[in-house]
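Here is the structure we will look at.
For this view, one protein chain was removed and the others were kept in their places.
Up next, chain A:
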Amino acid sequence: MINVKNLSKKYNNKTVVNNVSLNIKKGKITSFIGPNGAGKSTLLSAVSRLIKHDVGEIMIDQKEINSWKSNELSKKVAILKQSNNLNVRLTIRELVSFGRFPYSQGNLTQEDWEKVDEALSFMELHDIENQFLDELSGGQRQRAFIAMVIAQDTEYILLDEPLNNLDMKHSVQIMKVLRRLVDELGKTVILVIHDINFASFYSDYVVALKNGEIIRQGPTNEIIEQGTLKEIYDMDIPIKQIDKCKVCVYFA
């Protein structure tokens, strides 16, 4: 379980995350939604110790995040940020093998390579595993980075806008993979996402942030609802039921 209690974070004097408390359920997909500048990415970065929080506490499996040893935590929580520009030239396989660093410290064993292979097949990257990352399309690159996170074999997988700059086909592909990670491998996935329809289709829980505060959180069904969305985005978003799914028509 990840429990966040009264978390606040300031940049200079601007409060970006203000007194946020939430519990993240194991074995589910939780989506953070909300307008730009709501503090979603900051919250995610704090939970994954990429940035230090000012006030409050973050408990990961009943242990405060700062008292975890960095290496131990990296076997528990993985984070993937939205911009992944590398200065080094790597093949997909090399990148994915970095995911084993927490276990092998760079000297990969047979078992580590097996995990790398598993991650590559899970993301269907085996046939292009020796291509260099700078030769790939955005969708393939994103899959390669997700494969690295899978090879890291953590209980919690945190993703900051994994669908950024991807077309529909690749977005669906990524979301299906995340769903499989949860359903087949029992991982816990937390992601920041902008398209509320993807959140509505694929996530179990939704946390809505606005101005650094959580304004609503709960099962997806309760949040994807006209009144709630009005509160979050300040716009009227009609919701249509198609088959069993709720679709938000936010274009007009």
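Here is the rule we use: contacts are C-beta pairs under 8 Å (C-beta built on N, C-alpha and C of every residue); 3 or more make two chains touch, one makes a residue touch a chain; residues count from 1.
Methods note: contacts and distances are computed from a predicted model.
Student: Just by its UniProt name, which of "FtsW/RodA/SpoVE family cell cycle protein", "RNA polymerase sigma-70 factor, ECF subfamily", "Iron chelate uptake ABC transporter family permease subunit" or "NADH-quinone oxidoreductase subunit D" is the chain not shown in this complex?
Tutor: "Iron chelate uptake ABC transporter family permease subunit"
Student: Give the residue, chosen from A:Thr30, A:Gln152 or A:Thr188, that touches the chain omitted from the document.
Tutor: Considering all chains, including the one not shown, the answer is A:Gln152.
Student: Out of A:Met59, A:Leu90 or A:Leu185, which is the one that touches the chain we can't see?
Tutor: The missing chain is touched by A:Leu90.
Student: Among A:Ser31, A:Ser74 or A:Ser171, exactly one should touch the missing chain; which is it?
Tutor: Checking each option in A:Ser31, A:Ser74 or A:Ser171, the one touching the absent chain turns out to be A:Ser74.
Student: To test your reading of the contact rule: which positions on chain A touch the chain that is missing from view?
Tutor: 48-50, 70-75, 78-81, 84-90, 94, 98-99, 101-102, 105-106, 152
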